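Excluded from the complex is one protein chain; the other protein chains are retained at their positions.
We just call them A, B, C and D in the order they show up, numbering each chain from 1.
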Amino acid sequence: MAWFESAGLSLIVFLPAAGALALFAVPKAREDAQKWVALLTTGLTAVLAVAVAANFNYGGSEKFQFEVSQSWIPAIGARYHIGVDGISLPLLVLSAVVTVLAVIYSWDHWDEPRNVRGFLALMLLLATGMNGTFVALDLVLFFIFFELVLLPMYFMIGIWGDSAKRRIPVLGRTVTMRLYAAIKFFLFTLFGSAFMLLGFLALYFRSGDFLGDNTFDIPTLIELGSRNAFGSGTFAFLVFGAMFLGFAVKVPMWPFHTWLPDAHTAAPTVGSVLLAAILLKLGSYAFLRISIPILPDMAREWAPFIGLLAVIGIIYGSLACLAQTDVKRLIAFSSVGHMGFVMLGIATMTDVGFNASLIGMVAHGLITGLLFFLAGSMHHRYHTREIARLGGNQKLMPWMGGIFAFTAMASLGLPGLAGFWGEFMSLLGAYRPLAGLSLSQFQTYMVIGAVGTVLTAGYMLWMLQRVNLGEPKAEWSDHEFHDVGPTEWLAWAPLIVAIVAIGVYPRIVLGATTDAVVNLARTAFGG
Amino acid sequence: MDLDYHALAPELVVAATILVVLGLDVALPRPRKYWTAFAGVLGLALAAVPLLTLAFGDGPETRSMLGGAYVVDGFALVLKAVFIVGGYLVLLMSVSYIESDRYYQGEYYLLMLTSILGSLVMASSRDLITLFVGLELVTGPLFLLAGWRKGDAKSNEASLKFFILGVLSTAILLYGMSFLYGLTGSVTFEGIREAGADLLDSGAFRLAVLFTLVGFGFKVTAVPFHFWAPDTYEGAPTPVTAYLSVGSKAAGFVGLLLLCYKALPSVTEIWGPALWVLAALSMTLGNLTALRQDNVVRMLAYSSIAQGGFILVPFAAAAVSNDPAVIQEAASATIVYVIIYAFMNLGAFGVVIAGARRTGSTMIDDWAGMWRYAPRLAVLGAMFFFSLAGIPPLAGWYAKFAMFLAILRPGNAWATALAVIAAVNAVIALVYYARIGKTMWMDHVPEGADTAGTVNPLTGSLALALGISALFVVVAGILPFEFAGVFADLAKVVTTGI
Amino acid sequence: MVSAVASAPLILAAGEGGAGDLSSGGFFAETAWIMLVLPFAAFLAIILVGKRMKGLGAELAIGAMGVNLLWASVLFVQNMFEGIYREVNLTIGEFGTFAGRRLALELGFVVDGLSIMMYWVVAFVGFLVFVYAHGYMKGDIRVPWFFASLSLFAGSMLVLVGAPNLIQLIIGWEGVGLASYLLIGHYWEEKENSDAAVKAFLTNKVADVGLILGTILLVPALGTFRFSALSAAADAHSDLLGGVAVAGALLLFFGAMGKSAQFPLHVWLPDAMAGPTPVSALMHAATMVTAGIYLMARTFPLYQQMATEARPWMVTIAVITLFVLGFLALVADDLKRVLAYSTVSQLGYMMAAVAAGGYTAGLFHLFTHAFFKALLFLGAGSVIHAVHSNNMSDMGGLRKEMPVTFWTFVVGSLSLAGVIPLAGFWSKDEILATLGHEGYTAFMWVAILGAFVTAFYMTRAVALTFFGTYKGHGHPHESPPVMTAPLVALAVPSVIAGLLNIPGVSWGPIRNFTDWVGARIVPMGDYHPKAIEWELAAYGLIAAVAGIALGWRLFAPDAETQQARDRLRIPVLYPLLHNKYYIDDLYMKGVVNPIKGPLARAVDWVNGYVIDAVINGAGAVTAWLGGLVYGRLDQQGIDLLLNAAAGGTRGAGGKLRLLQSGKVQQYAGAFVVGALLLVVAFVLVT
Amino acid sequence: MTFSEWIAEPVNWAFLAMAIPMVLAALRVVTSRNVVHAALFLVLALAASAGLFILLSAEFVAWVLVLVYIGAVVVLFLFGIMITRAPIGRETNLSHDTRWPAAVAALGVFAVTFWLINAVATQMGGFGDPLPAVGRATATGILGEGFINRYLIPFEAVGFVLLAALIGGITLARKDLTPAEEEEGARV
Partner (left out) sequence: MVLTQFLVLGALLFSIGVYGLLSRRNAVTVLLAVELMLAAVNINLIAFEAFWNTAAAHGQIFAIFVITIAAAEVGIGLAIILLVFRNRASGNIDQLDLMRW
C-alpha cells in the first residue's frame, strides 16, 4: 500500500477536479451519465478518505501522516506539501463524505435553470478546494485551496440561488437575493483573504531571519512558533491580526458574519449544505492549523478578544434567530451562534478548548448540513420558507418532521447527540483557560455562553413548534405531500447515524484529535 | 560590426515578414488579401523559433553586440517571447475582426508587425537612443491603427487623442532623456548608472529621471498620464485595443524595467517614491473608475490602468531596499505580472471581440445571460475576468502573489502601506470583474436578444487565440513553477550590477 | 495541600469493583447495563416496526420494562440483605488534561444502594404505568410514538440513575427532558400543549445551565467526571475541591431545582399536565421529577462534608416550595393540576430533607411518594378516562360508579396526607425529625403546617371528585382491569412501604431502607432517628387530621354546588393563588416576551441597519466614490477646477465658455501638471 | 563668470542674435492668429536653432534640421493646413478663449526647470566654463560611423518607423472609395 501512503491524499484532493473535467466529456444531454460520473468520483473520494482514516496511526495523531512534499513553485519556496494529522483528519473525512451526500441529494433535486453538468462540476471543484484546504501544509497551497472554493460557490449562489427580491435596509435598494448574496459572499471572503495573504507573506519573510531561507512550510513555521520565534511585538500582532481578519470572515465571527445569513438563505440547497458543513470550518480550522501554533504569544494576547467576539456571536446569533421569519435564514443565523462556541473553544487556548472546537466543527457540519437539507426539501415541497405559512409539518410529512425535530434537538446541543460535546467542552475550556489569561473574564464568557445554550434551545424549540407542530394551514389542504424520498433517505441517513454515533461515542472524533490538540497546546504554550 | 545573426534572428524574421506582407499586399488582388494575415501569423510563429534555439541552445547566455548597444540575454529573450506570443494572439484575434469589415488588411498587419518589431528592439536596447527609437517604433504605428476604423468618428477621435498625448509624452520623455544624457555624459545605461550615483542630490537629475518616467508612465497608463486610454481603447478597433493594453503597455514596462534597474539602480530614492505614488494612484483611481463603467471595453480600459498600478507596485519595493535579493525579486515580480497579465488581458479582449460579434454590443448589460446561449464564451469570459481579479487557481493569483511578495519583502512601512492599498484595491477590483461574470451568468437574457445563434462567435483563429490564453491561464495558475523559476534567474539578469 | 496529596490516591482508587464491606453483587449486578439499554432497543424497534404490530408497539415497551423490573427486583432483593457496590466505566473519548490527567468521557453504570432503589422504583412504577397506559391510550392517534417516547424516557431515566459519572448523568438528564417534552406535547396539534412542552424544556434548560456549570466547576478540580471520585474527595475534605465546593454544589442544586420543580423554577410542572395522564403519573410525579433529588443524593457527600454553607439556602428554597406552592393546589379546578402542585410541594419536602442533611429521609419520601403519587395520578387518569374531562367541576359522585378507583384514590390521598400508618406518614415524619434535628426548627414547623395544607387540598379533591353528584356528561364507568390492576398494585406499597424504615424496628434479616440506600462507596454520614419521635409524629398527625377535617367540613356537605368551590374565593388571596403568584406572568412578560420580541427584533435590526449597513454603506460609498472619480475627476475634473477658479474671477459667464474647452488639452494639461507635481514633490520637497 | 564678462564675448552676441528672434518666433508660433503665419514662425525658430547648432559646432545636425524641417516637414505642415482648409491668411482665434491655465502651467514648467538648471550649474562643475567643443567641428564621419556601427539597430528601426508612417499615413489619409468605385478600380 505504498502507493496509498504517498498518493492517497492527492487523490482525495484532485479526484473531484478530475471528475469535473470528465463531466465535460459527457454530452450535455446525458444527465444520468453526468450524475454517475459525479457520484463515482465523490464516492471514490469518500472511500479514500475513509481509507485514510482507517490506515491512520491514531497513536501518533499529533504527527502529520500520509505526507507528501514535492517541489511546486521553487522560486518562492512554496512546496506541494500535504498531510493529515488528528486535527485535520476528521474534517477531511467530513468534507469528503458530505460531498457525496450532496451529490446523492442532488440526484433528483435540481433548481432552475436546470444545468446538471454545470452544477455538478462546480460542486466537484468545490470539493477539491475543501479537501485541499484541510490537507495543505504549505501556506501558499493553503491559500490556493482556501480561495478555490470562492468561484464555485459564487456561481452556485448566483445562478441557482433564490431569486426573491429583498429591500436592503438603509440603502433602500431592492436587490435580487442570489446576486446580492453571491457578491457579498465573494467580497467578504476576498477582503479577508487579502489580509490573510499579507499575514502569510509577513510570516514567510520573517521566517528567513531564523532559518536563513524563507519558507511557507507550515510544519516548519510551527516549529519556529514553538520556539516563539515570531515573538510578541508589533510584527506578530499585525500578522496575527491580518490572518485573524481572513479567518474570522470565513468562520464567520461577529461582526464579520453578515454575509452568512444572506449567502445561506440565497444559496441552493446543496450550496447551503456545503457552505454550512464545510466552508465555515475552513476558517476555524485555519486558526488551529496556522494562527495559534505559529504565533502562540499573539494567540494568547488576542484570546480575550476572540473570546469576546465569540460570545457576542453566541448571544447575538441566537437573538437574531428569534426574530427570523424564514426557516432557512433562521438556520443560517444559528450557525453564527454555533460557530461562536467553536471560536470560544479556540479562544481558551487550551487543549480542551481546541478539542471542543474540533468536535464542534464536525458536529455543526453534520447537524447544520442536515438542517439545510431539510430546509431545502421543505422548500421544495411548500415552495415557501415563511415560518408563518408552515405548521403541522409533522402531520403532513411525519418522517420529514421527525428528522427535522431530531436535527433541531441535535442542534440545540442535546446531550447524547453530537452537538452537545462542542458546547459543553468549550464552556469547560472557558472555565480554565490558558494560564495567564484572565480567569474572571473567561468565566464570564462561560456564563454568557451557557446562557446562550438556553437561547439556542429557545429559538430551536419555537421554530420547531411553529413549523412542525400544530394543525397544517388551510392553504395546504389540497396539496399532496410526498414524505422523505429515497435519495433523501440515502443522503440523510448517514448524517443521522453519524450524529447519534458521535453523540454516544465521541471517540470517533476525539480519538483522532486529542493527542493532536494536547500536543498543539503543549508546543504552543508549553507545560 | 559585430553582429550576431542568431541573436538578431527574431528581429530579422519579423522585419522580413513585414517586407513580405508589404510585397503581398501590393501583389495580391483584394479578395486574396487575407494571405497577408496568414503571412503575418506565420512570420511571427517563425520568429519564435530562434527564440527557442537561443534560449535552449548551447550558446552564451548573454549575447552582446554593437559595442554593448544591443544585448540578447535571458531577460530580453523572455520579453521577446511575450511580445511575439502576445502579438501572435493579437494577430489571430484580428483575422476575423479585420475580415469582417472593410479594413486595409495588408497595411493593418504591416503596422502591427512593425509595432511588435519595436517592442523586440526595446527589449534588447541598452542605451537611451535605441530605447527611444524602439519606443517610437512601437507607438508610431499604433497612433495610426487606433484610427483604423476610418469611417467611425470615435475611432478618429481615439487616434487623435492618442496621438496628441503621445507626442506630448514623447516630448517630455525626450526632454528628460536630454538631461539624463547631459548630466551623466552618457547615453548607455551602464554609463548613466555609473555617473548617476553621484548626481543623487541634483535637482536637475531628478527632473531628468522623473520626466523620463513620465514618458513611460504614459505608455503604461499610469494615473495621471492615463487620460487617453479609455477614449482610445473604446474608439480603436478591439484587436488594436487588445494590443495597446498588452503589447504596448508591456513595452512601456520593459522601458521602465531597463531604466530603473539597468540605468538608475543607484538612485532609487528618486524614482521609488514617484512610482509609489503612481502605483497607488493608478490602482485606486483605475479601480474606482472602472466600477462605474457600462461598456465592457471602457471597463477593461480602466481595469488595465489599475492593473498597470499593480505592476508598478514592485518598483516601490525595490526602491526602499538596497538588498540585491529584494531588488531582484521586485524585478521578477514585475516581469511575472506583465507576462501573466498579457495572457489574461488578451483573453479578456478576445472574449470581448467574440462577445461583441455575438451580441453586436459591448455594453455589459447586453451580454446578460450569455451563458444560456453561448456557454463556452461565458466560461472563457468568467475565466479571464476572474483571473484578472486574481482569484486562484487562475493565473492572475500568482501575479498578484508575486507582487505582494515583492512589496512586503523589505518590511518597510511605506512598502507595507502600498501593499495594504494594493490589497484593498484587489478587493474593489473584484466587484467589477465579478459584475461581468454576474451579468453573463446570472442575469436574464434581455428581451429581443438573438439567442438563436446565427453568428458563431468563436471562429477558427479567435478560438485558437482564446484557447491558448485559456490554457495558459489555467496551467500557469496551478503550476506557476515552470516559469517562476526561470524568472528568478531573469531578475538576476536584469538587475546585474546593482 | 497536605490533604490534597493525601486524597489523590483515594480519588484514583475509587471506581470499579466492590469496596469496603460492600459486595460486588452477582450476575444481575454485572449485567445491569441491560436495564439501561433495553428501553432504547425498544424505542428503536417501536419506531421501525411498531406501526405494524398488533399492540402498536406497546408490547415491546411493556416487555422491555418487564425484563427491567425482573432485573431491578433481583437487585432490590439482593440489596435488602447485603450492600452491593459495582461500578463499570467505558471510555467513550478523552480530551484535554485536567489536574494532570487526561479527562475521560465515560459511559457505564453503577450498582449501589441508591441506584438499585431508583432502578426498582423506575422499573416498578414504570411497568405498572406502561400496562395501565396500554389500556388508557387505546384508540389514540399515535400509540406507537407514545410507547416509543415512554421507552425513551425509561431508558434515559435508567441511564440517569445508573450514571457513574456526571457526563452520563447529564445525558440521561436531558434525555428525560426530551422525553418529557415529547410526551407533554403528545397532542401537539393544539398550541396549548406544545406551549407547555416548550415551557418544560426551556425551564429545564435554564436549570441545566446550573448542572452544566456545576459540572464544569467540579470536574477540572478532580480531573474526572466520576461520582465516586467526587464523593471520595468530598469525604476526605480534599483541597482539590476547596475553592469550588460551595459554588459547584449550588450550581448543581440549581440544576436540580429545575428538574425537581423547586421554587421559582416550578412553573413548568403544572403545565406539563397537558400530557396524557400515564405520563404525568410516571414522569411528572413518580420518577423524572425526582431526578433532582436523586442528584442531590448522589452528590450528597459534597453537601454533607464540604458545601455546608450552601445548605441553609437550599433548605430555604425547598421549604418555600413545599409550603408556598402547596397553596396553589387549593384553588385548582383541574384534578391533575391539584396533584401537580401537590407533587411540587412533596418535592419540596424531599429537597428540604436532603438539603438539611437527611439523605435517607429524603430518599425514603421519594420512595413512598413514587407509589402514592403514581397511584393518585393513575386514579385521576382513570377518572378522566371515564368523564373525558380534567376538571373537577365536571366530576362528582363517582365513588359509586368507580369503586376501585375511588378506594385506591382514597388510600393514596391518606398516604399523601400522612395518616398513620400509611407510607406517607412515616416518610414525612422522618423528614420533620431530620429538620428538627439539624436545627431548622422554624422550617420544621412550616413543614408541619404544609402537611396541614396537603391534607386539606387532598380532601377537597376527593370530595369534589367522588362525593356529591355527577356534573359531567355521559355515564362514567369503572375503567378496565388493565387500568385498575396497576391501581391496586400501587395501593399496596402506598400502604406498607412506610414500614420498611421505622426507626428502631427491623424485619429479621431484611435490612432497613436506611441500610439499603446507605450502600455507597463512602458513608453518607446523615442523621437517622434511633426511635420514633412520638411527639413530633403527633404534631404531624394532628396537622393532617386537621386538614382533612377542615377540608371535609368545607367541601363534603355540598360538594356538588358552585358555592362549595367558591368557598376559597377569599379576597386578595384567591387572585394571588389563581394567578400562581404571578410568577408565570413575570416570566412571560418580564423575560420571555421581551427577549423573543423587542430584543430579538432589535438585534435583527442592528444586523440589518447597523452592521450590514456599514458593509453596504462601504460598498455604496465605494461605488459613489467610483462615480465621483469617474464623473467628476476623470471626465470633468479639470472643467470643475477651471470653473472653480474662474467662478471667483469672472462669474457665471466664464463658466459656460470654459465648459467648452477642448478635452484633449485638459488631458494634456493634467499630464503636464502631473509631471510637474511629481518633480515639485520629489525635487523641491525632498 | 559675471554677466559683463559673458556679454563681452562676441560669440555670445551671436548667440543672442539667434536666441532672441528664436524665442520671439516661438512665441508667435503659439500665439499667432493665422495658421500659416504660425508655421512660418516655426521655420524661423528652427532656422535660429540651426544657427545655434552651428555655433555649437554641430554643423551636420544643423543642416539636417534645415533640410528635414524647413525643407520637408514645414512643407508638409503647409499642405496639411491647406487640405484642412484652415483659413489661410484670415485671422481667426486659433487658441482657446481661456489660456491662463496653459500659461500658468507653462510658467510653472519654466520656473521649475530654470531653477533646477541654475541649481545644477552651481552643483556640478563646468557649467559656467566655456564650452570646450566650440570651434571644433565634429567630423561627420564620426556620426556616420555611429549610425552604421553602434546605432545600427535604431538606424534600421527608424527606417521602419518611416515606412510605417508612410504606409499608414497614406492609408489613413486617403479617401476611401465607395464599393462601386472600388469595383471600377478593380476592373481597371
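Some points to look at:
Keep in mind that, in the parts below, a contact is a pair of C-beta atoms (placed from the backbone, for glycine too) under 8 Å apart; a residue touches a chain by one contact, two chains touch by 3 or more.
Source: prediction; values computed, not measured.
Counting contacts over the entire complex, the absent chain touches B, C, D. Set against the missing chain, the residues B:L12, B:L28 or B:L174 yield one that touches it, B:L174.
Only one of the listed residues, B:F75, B:Y88, B:F143 or B:F189, touches the absent chain: B:F143. For chain D, the residues in touch with the chain missing from this view are 1, 6, 9, 11-12, 15, 19, 22-23, 26-27, 29-30, 35, 38-39, 42, 45-46, 49, 52-53, 55-58, 60-61, 64-65, 68-69, 72-73, 76-77, 79-81, 83-86, 93-96, 99, 101-103, 105-107, 109-110, 113-114, 117-118, 121, 126-134, 136, 138, 142-143, 146-147, 150-151, 154, 158, 161-162, 164-166, 168-170, 172-173, 175. Those residues of chain B that touch the chain absent from the view are 128-129, 132-133, 136, 140, 143-144, 147, 150-151, 153-154, 156-161, 163-164, 167-168, 170-172, 174-175, 177-179, 181-182, 185-187, 230-231, 234-235. Annotation for chain C: contacts to the undisplayed chain at residues 635, 660-665, 668-669, 672.
We adopt the following convention: only the chains that are shown with their structure count from here on.
Note on chain placement: the centre of chain B and the centre of chain C lie 74 Å apart, centres being C-alpha means. Separating the CA-averaged centres of chain A and chain B is a span of 41 Å.
Averaged Cα coordinates give chain A a centre that lies 70 Å from the centre of chain D. Shared interface positions of chain B, i.e. residues touching 2 or more other chains, are given as 203, 206-207, 431.
Touching of two or more other chains is recorded for residues 187 of chain A. By the touch criterion given at the top, residues 91-98, 102-103, 105, 107, 167, 170-171, 173-175, 178, 181, 185, 188-191, 194-195, 197-198, 201-202, 205-206, 208-209, 212-213, 216-217, 219-220, 595-596, 599-604, 607-609, 611-613, 615-617, 619-620 of chain C touch chain A in their complex. Chain contact summary for the complex, chain D toward chain B: residues 112-113, 115-117, 119-120, 123-124, 148-154, 156-158, 160-161, 163-165, 167-169, 171-172, 176, 182, 186. Within the complex formed with chain A, the residues of chain B that make contact are 332, 371-372, 382, 386, 391-393, 397-398, 401-402, 404-405, 408-409, 411, 419-420, 423-424, 426-427, 430-431, 434, 437-438, 441-443, 479-481, 484-485, 487-488.
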